[in-house]
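In this view, the complex is presented without one of its protein chains, the others remaining in place.
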Amino acid sequence: MSETDYQALVDGILSDVQAYRGQGTVPNYIPALAQADPNKFGIALVLKDGSTYAAGDADQPFTLQSISYIFTLSLALHHVKGALWNHVGREPSGSPVNSIVQLELEKGKPRNPLISAGAIVVTDQLIGTRGADAAVEELLAFLRERSGEEGIGIDEGLAMSESRAGAFNRSLAHFIAAFGNMLNPVEEVLSAYYRQCSVAMTCRQLARAALFLAFDGVDPRTGDTVTVASRSRRTNALMLTCGHYDVSGDFAFRVGLPGKSAVSGGILAIVPGTGAVVVWSPGLNTAGTSLVGSVALESLAERTGWSVFV
Amino acid sequence: MSETDYQALVDGILSDVQAYRGQGTVPNYIPALAQADPNKFGIALVLKDGSTYAAGDADQPFTLQSISYIFTLSLALHHVKGALWNHVGREPSGSPVNSIVQLELEKGKPRNPLISAGAIVVTDQLIGTRGADAAVEELLAFLRERSGEEGIGIDEGLAMSESRAGAFNRSLAHFIAAFGNMLNPVEEVLSAYYRQCSVAMTCRQLARAALFLAFDGVDPRTGDTVTVASRSRRTNALMLTCGHYDVSGDFAFRVGLPGKSAVSGGILAIVPGTGAVVVWSPGLNTAGTSLVGSVALESLAERTGWSVFV
Amino acid sequence: MSETDYQALVDGILSDVQAYRGQGTVPNYIPALAQADPNKFGIALVLKDGSTYAAGDADQPFTLQSISYIFTLSLALHHVKGALWNHVGREPSGSPVNSIVQLELEKGKPRNPLISAGAIVVTDQLIGTRGADAAVEELLAFLRERSGEEGIGIDEGLAMSESRAGAFNRSLAHFIAAFGNMLNPVEEVLSAYYRQCSVAMTCRQLARAALFLAFDGVDPRTGDTVTVASRSRRTNALMLTCGHYDVSGDFAFRVGLPGKSAVSGGILAIVPGTGAVVVWSPGLNTAGTSLVGSVALESLAERTGWSVFV
Partner (left out) sequence: MSETDYQALVDGILSDVQAYRGQGTVPNYIPALAQADPNKFGIALVLKDGSTYAAGDADQPFTLQSISYIFTLSLALHHVKGALWNHVGREPSGSPVNSIVQLELEKGKPRNPLISAGAIVVTDQLIGTRGADAAVEELLAFLRERSGEEGIGIDEGLAMSESRAGAFNRSLAHFIAAFGNMLNPVEEVLSAYYRQCSVAMTCRQLARAALFLAFDGVDPRTGDTVTVASRSRRTNALMLTCGHYDVSGDFAFRVGLPGKSAVSGGILAIVPGTGAVVVWSPGLNTAGTSLVGSVALESLAERTGWSVFV
């Protein structure tokens, strides 16, 4: 496709989702998320040559929430390597987002790094002996470098609100600690965890930051080897099998691309060998993923034929 | 790669697995499987042009067992279309092969078509109002046509043994029936189910029969449209997320290809756009998939770089 | 209390439940139960000297359903003694009547003899090597002797209907068999199981038949030692902790007596040292026990102060 065609693609997707805008429910557990406007929708597509095609509210920042798990996973693997898998599994959980059952059956070892329990463990491992602040700083530096945007920061107020509202995650963390699978004090880990979830980025910035996952770990905009090829592929594998809580199978079935959804309404999708896409719209479907964003990615799959399954 | 290279590839894999041959445990619940020789190993790779590269015991027949689920799913979707998803889900189960818990929580609707409970439901839907024999005949005709081998048949003695030993599957089927999710009498459905599991094929035959899944539903050897493109992709998506019981995530992580394992020691893997591979070796690892076969597919992934994630 | 007082007691209970008669839902899974009249209510109280006080429909037969478990347990313990506890536990299940989860977690050993799965195991043990008919005959002979009524028999039509409708119990039985915890073929065991559930008795007959449980195993009407004292006490203990599915705790809390409820609307309660009571009314509450019968037993507890807890 030509440049014109790619712009037509994202514009076409914007037009495909018009009828759905405003649908879905914004999460109500903290004011900052509850006040999000469900009419917002943004999309950004970044290709190998760094060219970016955007439409809608692609330049409005939203918080990464669980999309951040992809990046802390990458950084933690860099630090602790395969030993990470002693602390967290890599199987789909088959459980809803707010389930603790599996964690009990598997004695405090979360099923995978892309559910809350697993992300908490990954964050703990990333902290290691350095303290929460060092881990958060490393993540911010990584995201700034990959997106090329120095201004990326944390919505500290949101981090604080989420932490205060976070009884369930606090329960998960203490549960994990009860099984001896936590290096650092629970509050230390949660302080990093909630800050990583509260990093604010735009569709455009986020798509750029994740681009290396489409090219075997190399950022094609800079030529930097961000991570080794096998680790990049495996991150994609985890996104495909585990990236959307208990609707991961459905996402693979409908969209056919590795992806990660977040409660803020963002969804990241990787098109291996081609590029990275981010959509954002705050209204969620009953599975807790962006309703309009999901429609947009199905439209993308249909319009382009992009799929890892052909 | 040239013809020579492909042959070198399968020969190389054969050599890679030498050190592992004989390892693993053969299942002991029926004599026919218990007597399998764990030293056997076969591999067959079929490419777009129909060329086939094989090594080891690639021409020795083994029974499809749960690999058959892929084909009955394809046939059932042809008959009942999307209505199938009212009866079976498409999410990974996150549960071991012999778990009934999820089935209770989800009121008799199995998680996906690639676990026993789901396959029983798919077989029931495939039978519809035609009787078990018609469904089994349709499956056999399909496999004969796709593989080009008229001699493919059912190991009837094994089917009978498995049925007699099948208390767990019988329990699943009655459980599903208790929730009203079964059209036909349980014994009728199981009679088809155990025969489909007892179809005997070689690595070479099976790889050919599944080739259409690598080419968006078109069999490149004949040009036949076997199934619509979206259905072919979605079958691959299901294999990737659900094809290996509770080690599906690990298979995606290590091998990076859609696949389906069976208790007979066979594993089918699809390389979208390239071809189909079947490995077979009867010794199983603790997860119930072929130990040597798994090593072979990791070797394939490493030697070729084939992966849907790049 | 005098004779007059006891008759006033049961009459008073009959009057207490008037406002509730007709409430509750009759089970609809088989016609015979679905056609029961929810306005019916009977009560019979049998004391140490054999005197019986009855009111309402105390002479109308109903089928024992799971109340029969008490008697097969007693007979099975006589045959296999403590070895029975290798096959079934004695803990409350904490699960609803139609749950199979615990059975999986505990590898085919049902939690206790007073849930369906446990009763199926007890029936299998009672059959032993004698065949289903011998076991059923022994049960009938026991109930006839204890109640002094030669006419007690099986509602064979109901047994057949229940068996045909019994997908869930069939699933349980095959599941148990899958774990090797079944001596006899599933259909043999179920044939005895459904006949024992279909024994028809009146409130008066049933209260007499169970009287030995109130007197340490001795039937005070005849002086016969029906079972050893420790076994009688332990049967009462099982009724108290496990006699009402997942509302056993509530029954102990409200009524304070060992008891067993059945889906036919009967409830047996034992007053240790005093006597046995049976109430019957077909309408069930949401927990699957007789709504009017429960009210009647709470009224009994309040009017008499009878409770094992003081």
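Labels A, B and C are assigned to the chains in the order they are written; within every chain, residues are numbered from 1.
Keep this in mind: a residue touches a chain if its C-beta (ideal position, glycine included) is under 8 Å from a C-beta of that chain, and two chains touch if they have at least 3 such contacts.
Small disclaimer: the values here were computed from a predicted structure and weren't measured.
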| item | value |
| --- | --- |
| Chains in view that touch the one left out, judged over the entire complex | A, C |
| Per the touch definition above, residue among A:F41, A:F62, A:F142 or A:F175 touching the missing chain | A:F175 |
| Contacting the left-out chain in the complete assembly, out of C:N184, C:S248 or C:S264 | C:S248 |
| Absent-chain contact - pick from C:V10, C:A159, C:L240 or C:A262 | C:L240 |
| Contact set of subunit C toward the excluded chain (per top definition) | 89-95, 102, 111-112, 215-216, 229, 232-234, 236-238, 240-242, 246-250, 252-253, 256, 258, 272-273, 307-310 |
| Absent chain, residues of subunit A that touch it | 98-101, 104, 167-168, 170-175, 177-178, 186 |
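Throughout what follows, only the chains that are shown with their structure count from here on.
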| item | value |
| --- | --- |
| Common touching chains of subunit B and subunit A | none |
| Proportion of interface numbers common to subunit B and subunit C (over half same, under half different) | same |
| Superposing rotation of subunit A relative to subunit C, computed on C-alpha atoms, to nearest 5° | 180 |
| Cα-centroid distance, subunit A relative to subunit B, in whole angstrom | 32 |
| Intercentroid distance (Cα basis), subunit C paired with subunit A, Å | 55 |
| Distance from the mean Cα position of subunit C to that of subunit B, given in whole angstrom | 48 |
| Multi-chain contact sites of subunit C, meaning residues that touch two or more partners | none |
